[in-house]
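One structure below.
Every protein chain but one is kept in place in this view of the complex.
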Amino acid sequence: MSKGTVVLAYSGGLDTSCILVWLKEEGYDVITYLANIGQEEDFDAAKKKAESLGAKKVFIEDLRAEFVEEFIWPSVQANAIYEDRYLLGTSVARPCIARRQVQIARQQGAQFVSHGATGKGNDQVRFELTCYAMYPEVKVSCEGTEKNHAPVNLYLMTKNPEDTCESPDVLEIHFTKGVPVKVINVKDGQSKDTPLGIFSYLNEIGGRHGVGRIDIVENRFIGMKSRGIYETPGGTILYHAHLDIETFTMDREVRRIKQGLGIKFSEMVYNGFWYSPECDFVRHCIDKSQENVEGKVQLSVFKGQVYILGRESPRSLYNEELVSMDVQGDYDPCDASGFIKINAVRLREHHRLQGEASSNR
Amino acid sequence: MSKGTVVLAYSGGLDTSCILVWLKEEGYDVITYLANIGQEEDFDAAKKKAESLGAKKVFIEDLRAEFVEEFIWPSVQANAIYEDRYLLGTSVARPCIARRQVQIARQQGAQFVSHGATGKGNDQVRFELTCYAMYPEVKVSCEGTEKNHAPVNLYLMTKNPEDTCESPDVLEIHFTKGVPVKVINVKDGQSKDTPLGIFSYLNEIGGRHGVGRIDIVENRFIGMKSRGIYETPGGTILYHAHLDIETFTMDREVRRIKQGLGIKFSEMVYNGFWYSPECDFVRHCIDKSQENVEGKVQLSVFKGQVYILGRESPRSLYNEELVSMDVQGDYDPCDASGFIKINAVRLREHHRLQGEASSNR
Amino acid sequence: MSKGTVVLAYSGGLDTSCILVWLKEEGYDVITYLANIGQEEDFDAAKKKAESLGAKKVFIEDLRAEFVEEFIWPSVQANAIYEDRYLLGTSVARPCIARRQVQIARQQGAQFVSHGATGKGNDQVRFELTCYAMYPEVKVSCEGTEKNHAPVNLYLMTKNPEDTCESPDVLEIHFTKGVPVKVINVKDGQSKDTPLGIFSYLNEIGGRHGVGRIDIVENRFIGMKSRGIYETPGGTILYHAHLDIETFTMDREVRRIKQGLGIKFSEMVYNGFWYSPECDFVRHCIDKSQENVEGKVQLSVFKGQVYILGRESPRSLYNEELVSMDVQGDYDPCDASGFIKINAVRLREHHRLQGEASSNR
Partner (left out) sequence: MSKGTVVLAYSGGLDTSCILVWLKEEGYDVITYLANIGQEEDFDAAKKKAESLGAKKVFIEDLRAEFVEEFIWPSVQANAIYEDRYLLGTSVARPCIARRQVQIARQQGAQFVSHGATGKGNDQVRFELTCYAMYPEVKVSCEGTEKNHAPVNLYLMTKNPEDTCESPDVLEIHFTKGVPVKVINVKDGQSKDTPLGIFSYLNEIGGRHGVGRIDIVENRFIGMKSRGIYETPGGTILYHAHLDIETFTMDREVRRIKQGLGIKFSEMVYNGFWYSPECDFVRHCIDKSQENVEGKVQLSVFKGQVYILGRESPRSLYNEELVSMDVQGDYDPCDASGFIKINAVRLREHHRLQGEASSNR
């Protein structure tokens, strides 16, 4: 008799295949699940392998569109970046993948979920926290010992910037409420306007120009520092473009508060708390901040770098006339003097106190 | 009879020359002052012009070394960056320049200081706040109406990345207590080990490869958005190198707090509050955080981009053995499960509440 | 011929009467405006006096209900408290009062507004920022020099705690979405359920027991420290009650973020930025955080103090069974050990580094 049903996040590789076999030997029914979030993978081969190893059912799920819309786009809105450098690619994928796994488990009546991520990595935390948050009664079945031996070619999407082509691509990215709604290649007129289309295209262009490679040491949630080598071509282009249109259209002080929320969001997501009350709350607040983030950014992509060329917006707060040195308008230079003197009241008092203190001592 | 003595920040240009003449006509004695912080300038010509226009004394002050050590280095320690993009070049120069002006004023018995910065810019605020903070009784004499018409060639230090050389430079930068103490060019063995030598060399290398150009819209302290075009070649290299060695050697949670302090520091400096109790306090705290930030970073500079190649430190917190998937050491995977389950307690309770709420409504 | 029309915030006192007369002499038509936000005042006398001094029109506006609902309630939700002590009474009244003044000015076609607050106080800033924010073209006519000489009896609403009655009042306050919807006096069964009714009643009860008196030194926006003596009887009761029900029903991490937003909110409001994009944004976020803040709090009020006696909520996150030491439930003590050990990984690494550092030096 079966001990119950396990939904196993299955990659087709050696480690999760071993888990599959072991689970069956232990007396479980195993359903395998493989998510397509845009990675290069032979999904058919994985399916066949799972079946040949005795999987009761095999799910191959195309999550590409929802991954971009529901996970990447909020991260773009947040200018999400962990420890000032890492654009969170994998961290964002994990809750998307685990969410579907839990849905399958519930729908198939499985009490168990399993995965191949090891106990020293962040992905185990992200996976399991998502499962517990969305399916509190679930049991996490034996975890794997997947050894992510560094592949020979670490970078799959991006070319080495030294080998990229000698002329830039120039793109125009349109934003509405802080998310990209269209990208146009100015040179050849190509254009994309679905979330998945936009993101895939930016990955392609960014990859061609070697954009978004980093080699960093980062702080894992479990308290270790580890080395990470990442490539985020499309994400890097979007980061720069969004930052630019946001500063152009958002009030300074709103942005300051939103910047703090974005840092918190990045930590939550990195640590695996996408599905948590605080992350829900922060996503809501960030989304609210994006109401006026609308317009288009022109940029060039070249030799690993993204250069902002200009921006336009119907909701710009940049007022060329106001800022011009030639137009006085209703700006009175006297006001600036008053502004400065009042700001100096506190500084002068401090100086006075320091003077008294040093002369009394 | 003289109305008193004014120390005028004099550039040799048209605007401050007009101010000089006007101040004399109004009955003031004028002392001109021109700071050398590394800019391209014909200091001799400026001196002669000031004298010919009737300056009573002319000060040309070489502040380059103190500018790097006392103003740039603390900004490097802070990873100072305003609104996620601007590395604060000019903002940091202003308190350095105004400090000496005030010292001259005190020493020469001048009651007034004057400058050519306009009422719509940040530089007026930075200049005047520094003066009031360091010399509370000073009077700021008539301000200028300097019109910074955009020059034909906006970028003076950096080449266009499209026109830069086809092979990278590889540098090794050594840090002690979070400040650079040596830079070595791996290709040709060149090496610098004074603050001014290091900073000038990085500006040269960065400039040659087109590093550090930005074209942004930023939020001024006086409440307007304005466009800024900046180049910070050396600063950009140092920003990336420091960020890397800092993450390598600093505890995660210390860094998180320090990151928040660095953002505050950047805002203070941008707004002109270098000489303020809060900026003193934050500089002290940031300096404290840098005690273990020691080691060397290898990086390449190429086509406008800085790539970190690696890092080494005697005070590294990166423990390759601990993080390795092959070595279990005294890390027990069971602990990770417990860690995750306890972190999930709150998430599960939240889910339970939501479930009850929705079923009761 | 008239120079235009001024809407003057008129108190009936000496200072604003002088302004009224002076404005007329200068050739302006003057409309006086007096807001009733619940203060003790002879409104009829003020009306007659304004008319006798030549006011063209006299507005006496009852803003009590909107003051409580639109200004006090959001402050309760925020747990608004400036510099850890001041509950912001006056700061919150000012935008309410100035908003109506601006509405009158627009409706009456007046280009000017005027008030009696002096240049050294916060109220001038709060008043004028509200006016500029809501009516950008308005001109602020001559400001006053009102000298708020401390009255003989500083406390108008609260009794001296030494003289209050010897038995406590026990109240039950019901909250929905973080705002009070009902108060019941447990002793006599009295009950109020309109915003104005609730707030007035809490002021009465709090006043009777001497609750909410403070004598502080505070930091004004204009950079001075000043002494403030305040009484906030109802506000103090609500502060404690709201804090209690909020902690009971809000997730820990959401609350942590919300606490930071509340501190920012308090500073904005204190400084006069109620009508600003950042304050709109923060109010929205805080309001969002209050969705589950529902339930009732029982408290006693006695001799200047508020004691929380208990709380109940249909949306409580407090789970007595989970927290009980006698019920193990599905809480495994082993998990706690793992949780602690993983949290200690970072601390141990730090200790190791320190040990190495000290032995190498």
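As written, the chain order gives the labels A, B and C, with residue 1 at the start of each chain.
Assume a contact is a pair of C-beta atoms (placed from the backbone, for glycine too) under 8 Å apart; a residue touches a chain by one contact, two chains touch by 3 or more.
Computed from a prediction, not measured in an experiment: that's the story for all the values here.
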Visible chains in contact with the missing one: A, B, C
Contact set of chain C toward the excluded chain (per top definition): 79, 83-85, 118-120, 124-125, 128-129, 132-134, 136, 140, 143, 145-148, 161-162, 168, 213-220, 222-227, 243-244, 247-248, 252, 255-256, 259-260, 263, 267, 273, 275-277, 302-305, 307-311, 317-319, 322-323, 325-326, 331, 333, 335-337, 339-341, 343-344, 346-348, 350-352
Chain not shown, touching residues in chain B: 222-224, 251, 253-254, 256-258, 260-261, 264, 276-278, 281-282, 284-285, 288-289, 342-347, 349
Touching residues (missing chain, whole complex) on chain A: 251-253, 292, 314-317, 319, 322, 331-332, 334-339, 341-343, 345-346, 349-350, 352-353, 357, 360
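Here is the rule we go by: only the chains that are shown with their structure count from here on.
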Chain A and chain C: spacing of chain centres that average the CA atoms, whole Å: 38
Whole-Å separation of chain centres (CA-atom averages), chain A against chain B: 28
Junction residues of chain B, two or more chains touched: 252, 317, 319, 322, 331, 335-337, 339, 341, 343, 346, 350, 352
